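All protein chains but one are shown at their positions in the complex.
Let's look at chain A:
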Amino acid sequence: MATSSPAAPSPADAAQLIYPPNVLANTSLHTVKFLSSCFAGAAAGILGLENLPGFALFLASTLFTAGCIHSINCKGASLGKYLQGGVWELVNPGQDNAFTFVLVWTLFYGIVHVYD
C-alpha cells in the first residue's frame, strides 16, 4: 500500500511528500473492489435475492471489503498514511463495480432460478 510521511505542514509540501510509485500500487485496491463486487453478485444471484435484499447484500459486501482492507492491509492505522482520498476512497465501489454487480447478479439469478 502507499505510504507518505505523516505531519505534512502545508498542502504543497504534503503533495511533495507523496511517493508516486506507491500511489500507483494502490490500483490493487480497484482489483479487490471489482472482484468483491463480482462475487457478491454471484452470491446474490445464487441465493435468489430479489430487489432490496440484493442491493443490501451489495452494500454489506462493500462495507465488509473496506473493513477487511482497513484491518489487514492498513493494519488498522489511520488512512491518511495509505490512501490519498481517505475513507471515501476505501469504501466507494465506483460506478463500474455497481454495474458489474448488477450484471453478475442477473446472470446467476437467471442461470440458477429462471432456467431449468
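Just so we're on the same page, contacts are C-beta pairs under 8 Å (C-beta built on N, C-alpha and C of every residue); 3 or more make two chains touch, one makes a residue touch a chain; residues count from 1.
Heads up, the rule we're going with is that contacts and distances are computed from a predicted model.
Engineer: Absent chain per UniProt: "Origin recognition complex subunit 4", "Vacuolar-sorting protein SNF8", "4-hydroxy-3-methoxy-5-polyprenylbenzoate decarboxylase" or "ER membrane protein complex subunit 3"?
Structural biologist: "ER membrane protein complex subunit 3"
Engineer: Which chain A residues would touch the chain omitted from the figure, given the whole complex?
Structural biologist: 12-13, 16, 27, 30-31, 34, 37-38, 44-45, 49-51, 54-55, 95-97, 99-100, 102-107, 109-111, 113-116
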